[in-house]
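Omission of a single protein chain aside, the complex is shown with its protein chains in their original locations.
After this line comes subunit A, so read on.
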């Protein structure tokens, strides 16, 4: 009895020893800065030597400024990006799931946007969006859709969609491969049973594949939502939030305030707001996934 207790105790101690390095590291580099952000958001920290406590002033400033617009823009941007990613990704997965020759190769070919350095993929889009000489404007002119060149990144409305499309392009491989894995996890017997009963391919897709994919779709949308909300590189490289702030999302705005203008306090207040939104998403995610998991057991 005593020996068994000792053994269990030593196992627990050993487990904590194993965890310690990773835990301490993440505490120092993620948890401490998180707390620090929160504290900073109530100060007027900047490049000057002294910082003073300013209470809610930073938050009041945020809501006085055009920040509400930024928040709405961020949500619209994120919503469309996630929705388009899900649609294209699920479409791609359905196509790649078909048992046709060459599908292993096609699967590999979906990966590059995800695997190559993000910035480099974005440079390529930057050229494609070029108004005078870029591919998209050029092709549209050739096909007779527009008379003159369109400088996609120079006008607010087109820049907004251009950054979304690039974000979709980077996110699609992950959604596709995830949905593909989910499709392949559907038991084959279901299809066989339906097939024996004379169900056609489209009917099987609509009545078996789609309903069984719903949990994975929800999970993936939530994960994608969190990642997209945090999206920085794409907008920063393509437009830096311009023109006229029309592609300025919360992350871009925070970066500009904090790193560009060195207003740490005001930047921190914005970061705290982002954290609050992210925590809400995250809570929803855990809620939904645990509900899905318990639903599976029943």
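Points worth noting:
Note that in this section contacts are C-beta pairs under 8 Å (C-beta built on N, C-alpha and C of every residue); 3 or more make two chains touch, one makes a residue touch a chain; residues count from 1.
Convention: contacts and distances are computed from a predicted model.
For the omitted chain of this complex, the UniProt record lists the protein as "Carbohydrate ABC transporter permease", which is one of "CO/xanthine dehydrogenase FAD-binding subunit", "Carbohydrate ABC transporter permease", "Na+/H+ antiporter subunit E" or "Protocatechuate 4,5-dioxygenase alpha chain". The missing chain, though absent from the display, is touched by one residue of A:42, A:59 or A:125; that residue is A:125. Taking the whole complex into account, subunit A touches the unshown chain at residues 10-12, 14-19, 21-23, 25-26, 29-30, 32-34, 36-37, 40, 88, 91-92, 94-96, 98-100, 106-121, 123-128, 132-135, 137-139, 141-142, 149, 169, 172-174, 177-178, 180-182, 184-185, 188, 191-192, 195, 201, 216, 219, 226-227, 230, 232-233, 236-237, 251, 254-255, 258-259, 264, 267-268, 271, 274-275, 278-279, 281-282, 286, 289, 293.
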